[in-house]
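The complex appears here without one of its protein chains, the remainder shown in place.
Letters are used for the chains, namely A, B and C, taken in the order the chains are written, and counting of residues starts over at 1 for each.
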Amino acid sequence: MAVGIGLIGTGYMGKCHALAWNAVASVFGDLERPVLAHLAEVDAALAARRADEFGFARATGDWRALIADPAVDIVSITTPNAFHAEMAIAALEAGKHVWCEKPMAPTIVEAQAMKAAATRSGKLAILGYNYIQNPIIRQIRTLLAENTIGAISHVRIEMDEDFMADPAALFTWKSEQSSGYGALDDFGVHPISLLHFLLGDIARVSAHMSKPFATRPTMSEGPREVETFDIATIMFDLESGASGLLALNRAAWGRKGRIALQIFGSTGAILFDQERMNEFQLYTRDDHLAVQGFRTILCGPVHAPYDRFMPAPGHGLGFNDLKIIECHELLNQLAGHPAHTIDFATGLSIEKAVHAMARSHAEQRWVSVP
Amino acid sequence: MAVGIGLIGTGYMGKCHALAWNAVASVFGDLERPVLAHLAEVDAALAARRADEFGFARATGDWRALIADPAVDIVSITTPNAFHAEMAIAALEAGKHVWCEKPMAPTIVEAQAMKAAATRSGKLAILGYNYIQNPIIRQIRTLLAENTIGAISHVRIEMDEDFMADPAALFTWKSEQSSGYGALDDFGVHPISLLHFLLGDIARVSAHMSKPFATRPTMSEGPREVETFDIATIMFDLESGASGLLALNRAAWGRKGRIALQIFGSTGAILFDQERMNEFQLYTRDDHLAVQGFRTILCGPVHAPYDRFMPAPGHGLGFNDLKIIECHELLNQLAGHPAHTIDFATGLSIEKAVHAMARSHAEQRWVSVP
Amino acid sequence: MAVGIGLIGTGYMGKCHALAWNAVASVFGDLERPVLAHLAEVDAALAARRADEFGFARATGDWRALIADPAVDIVSITTPNAFHAEMAIAALEAGKHVWCEKPMAPTIVEAQAMKAAATRSGKLAILGYNYIQNPIIRQIRTLLAENTIGAISHVRIEMDEDFMADPAALFTWKSEQSSGYGALDDFGVHPISLLHFLLGDIARVSAHMSKPFATRPTMSEGPREVETFDIATIMFDLESGASGLLALNRAAWGRKGRIALQIFGSTGAILFDQERMNEFQLYTRDDHLAVQGFRTILCGPVHAPYDRFMPAPGHGLGFNDLKIIECHELLNQLAGHPAHTIDFATGLSIEKAVHAMARSHAEQRWVSVP
Partner (left out) sequence: MAVGIGLIGTGYMGKCHALAWNAVASVFGDLERPVLAHLAEVDAALAARRADEFGFARATGDWRALIADPAVDIVSITTPNAFHAEMAIAALEAGKHVWCEKPMAPTIVEAQAMKAAATRSGKLAILGYNYIQNPIIRQIRTLLAENTIGAISHVRIEMDEDFMADPAALFTWKSEQSSGYGALDDFGVHPISLLHFLLGDIARVSAHMSKPFATRPTMSEGPREVETFDIATIMFDLESGASGLLALNRAAWGRKGRIALQIFGSTGAILFDQERMNEFQLYTRDDHLAVQGFRTILCGPVHAPYDRFMPAPGHGLGFNDLKIIECHELLNQLAGHPAHTIDFATGLSIEKAVHAMARSHAEQRWVSVP
């Protein structure tokens, strides 16, 4: 029987989940179309409107009603981070599978509780780390597994955007300490999830955070001191022994969605940048010296599951398509097939790495990642 | 009341229409969700399976039954080109709106009949020229309209792929004269639609076609002479007086979905390449000389309707997203709002340009586009 | 004994020759340092000053005195094109070798006379087509010779700059008919020399020229009609049977020194752009499909004679370095070694191609290149 879907939250990520649930059967053609059963929003009227738009059968202003609905098998949780723990735990305890947006929760204690609930429930508890679903990233993983660039000695990963780059922009909650560390937890989980997926876990870190602007203006009270760090840099060693650099900047003018990866091995190198998410670069020393160079490889049907979206190479997937792939992986896993997902256990280890980085900054020393 | 949708054909383009019909209300949030009423495929069993996957209520092995269905308001036609005319004309005569994949038809006579049927019916008759729906292309159009690069003097457009590049690949129908001229009609309509959208119509052409391989192998009968031209080059003048070049090559190793555009004006220039569909380049002589350069501009919410897909810039739309935008434009037009679409009348003029190019090649002289 | 050098003209190209004569022995280390014997400029005082700067032993305001100087073995001619024929013929008749800047001469009659004089003299008569001296271009030639991309079916070459792009710039001699056709003869010889070097001769052409601006302003007499064509497009077939496109635009905002080459073969493709003269791109279908892509190959010691300039790859040659290589080729040829040069005979055939293109434009038809 087709799985029943509940969706909590209809902001951007809610829409993204809705698009995925609507598209996954059409794109992949290998599973029964999910039944869009129930949608929850804070406001019941908005819930009703979004249910119409997104194609959900029922709507509610009370997310607990959704969780109680026997027609719901999987709950998509796309609300602000502060609500993840409560909702995910409730859903798991109600016997539902959970697909929760990252990061898990503002505190490590909550994240631990989420993981514990997932373990107790025996249900799927998957986090929305969609960057790992890019067919290009999977191809890189395959190349690494096939030893195409040999033993990995060094990796650099940068994540930069510019939404905090304007010093004239008003002070917002993003600059309040209560929102977290800054770029570190805002961005850090994404590159760490990629590192985990491609190269394994981080062993130890040395971090440094900085503030591009000491204050930001307020509407009426003059400049207010900034409490978070829009910039973070981290030196690390992987468990594998490779060294690395992680750089995060949410005040980087001109960068819009950059996640730039450089992986160096004993026989070659691989480059990727999320801003050009449909291509990557490979260098191998196997080519004749006169024609050795970084190849720019465009995504195509040979890079599964691109072929499910389009028959011709080089035509381009979009960011939202990654969520469709993630949705399919979740359904694969539910059906007992091999799948690439990041569950609450792995999610917890990603968040522990973030907190270790923050501690390293505070104590100005190297810190082991637990 | 919500519009009812019928879909004929479930190959790649059929899937693409299905995805668009499923997503358009979720993405845009400004219209009632269409009702997926009826799906037709040659094989009734396949039709049933696809209807389940794509979310259509009914399925049929007889496309005429779909057209006769009163629940269907708009018919998506995604079958091979040879069927477009018969189906589109029948649908229009049955009082349905039509969304038909390009090109219109193998012959100009059929295309003319389609246009006549559309005119008689008073219904929408829209062609699936999705490249014009890219927010980047719209932004370029706006920049041209705002005179950002001044009066246009010259344009170059190249469309290259490599699916015919391997001389060892077996002879297929693509090399038979009955399939058309070759790259010219296989590819030509796309760049011509872009030229039309951005710069207006072509006045006259001088074309030259060539064959990279005189023969191609067959399974059992030895090499067979190739009858179509995988390469075409065209010099042209636009109605506006600007000169231009069009180059088409479906045997271009390494090119996967290249549609490269260079537009030169009296105060600047614009570049675009579909292989990196989320960016374009702009040069203006307004900048100080020491910092004049082509800007690489990433697509973002400022380039509508990117904002309907994602709130953050630089995260990337995909090729299939263009079909969602096209679907929304069609619904806009149905609702009497301004819309960017290419109807059968414009489609006919695009195909006339293609045939004029073929005549120019045959007669080795300049030919006016009617 | 070391060869004695005479230099006529000390504008940019004169300086470029002087730099080459000063550097060639140091760079290559395989020949005796040339003796800089005599320098000629129209103005004797300027000649003296430049002789000091450039390291020449003697200076003169009378170029015929330089040609008569027995200390001079090779004459560098870097004066405006209108003087090439008279000077080159005089030098050859005086028994000197000649290194003359391109193009040969404004008229085909003069170019023919130059070639005839060279033949009669038995001396070297070399033209300054320095783009062919780029180690990258040589590497491409080697790859083509080694059949790396198979049989060549199609080539495109564009040469664009923007020094004529500003419609507000005053009318100059470049817009007068007496200066030639426009972009065609201003630029055309460069890409044609590259085609000749890499792919052989052009068999037939169909050309179209256009004017971005009908008039240009004058200082005091109002707008004046432009007589030359800043834009030219040419379809052609090579003797080899490959088809091609040549596009020239000296009013192309944003382009500074673009000479973009695309060569498509039966097993791969090669790309090059002079604006990034230290790299080229190669695609071959020999790689595994999942990692096929254009490789960006940086110039290095493996690409002779880069190794004579620098021991490490990727550090970059400059435009002026190409003239040093050309100088070395000329000296190689003088010593009876194999050398890549373009002599007056080849130069004449290049200019005949240009004139055939102009005739094609005038007569609006295909024209064979003699």
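Convention: contacts are C-beta pairs under 8 Å (C-beta built on N, C-alpha and C of every residue); 3 or more make two chains touch, one makes a residue touch a chain.
Every value quoted in this text rests on a predicted model; they were computed, and no experiment measured them.
In the entire assembly, the chain absent from the figure touches the shown chains A, B, C.
Checked against the full complex, the candidates C:66, C:209, C:282 or C:317 give a single residue touching the omitted chain, namely C:317.
Interface note: of B:93, B:225, B:287 or B:363, the residue touching the hidden chain in the full complex is B:287. Only one residue in the set C:204, C:276, C:340 or C:365 touches the chain that does not appear here, and it is C:276. By the touch criterion stated above, the residues of chain C touching the omitted chain are 12, 15, 18-19, 22-23, 25-27, 29, 32-33, 52-55, 161, 163, 255-258, 274-278, 298, 300, 309-321.
On the side of chain B, touch with the chain left out of the figure occurs at residues 139, 142-143, 148, 279, 281-282, 287, 289-298, 302-303.
Residues of chain A in touch with the missing chain: 149-150, 153-154, 156, 158, 165-167, 206, 208, 210, 212-213, 231, 233, 235, 237, 242-245, 247, 249, 251-255, 264-269, 283-285, 292-294, 364-366.
Quick note on the criterion: only the chains that are shown with their structure count from here on.
At the interface between chain A and chain C, over half of the residue numbers appear on both sides, which makes the contact a same-residue one.
For this pair, chain A with chain B, the centres built from the Cα atoms lie 34 Å apart. Distance between chain centres (mean CA atoms), chain A to chain C: 53 Å.
Those residues of chain A in touch with two or more other chains are numbered 298.
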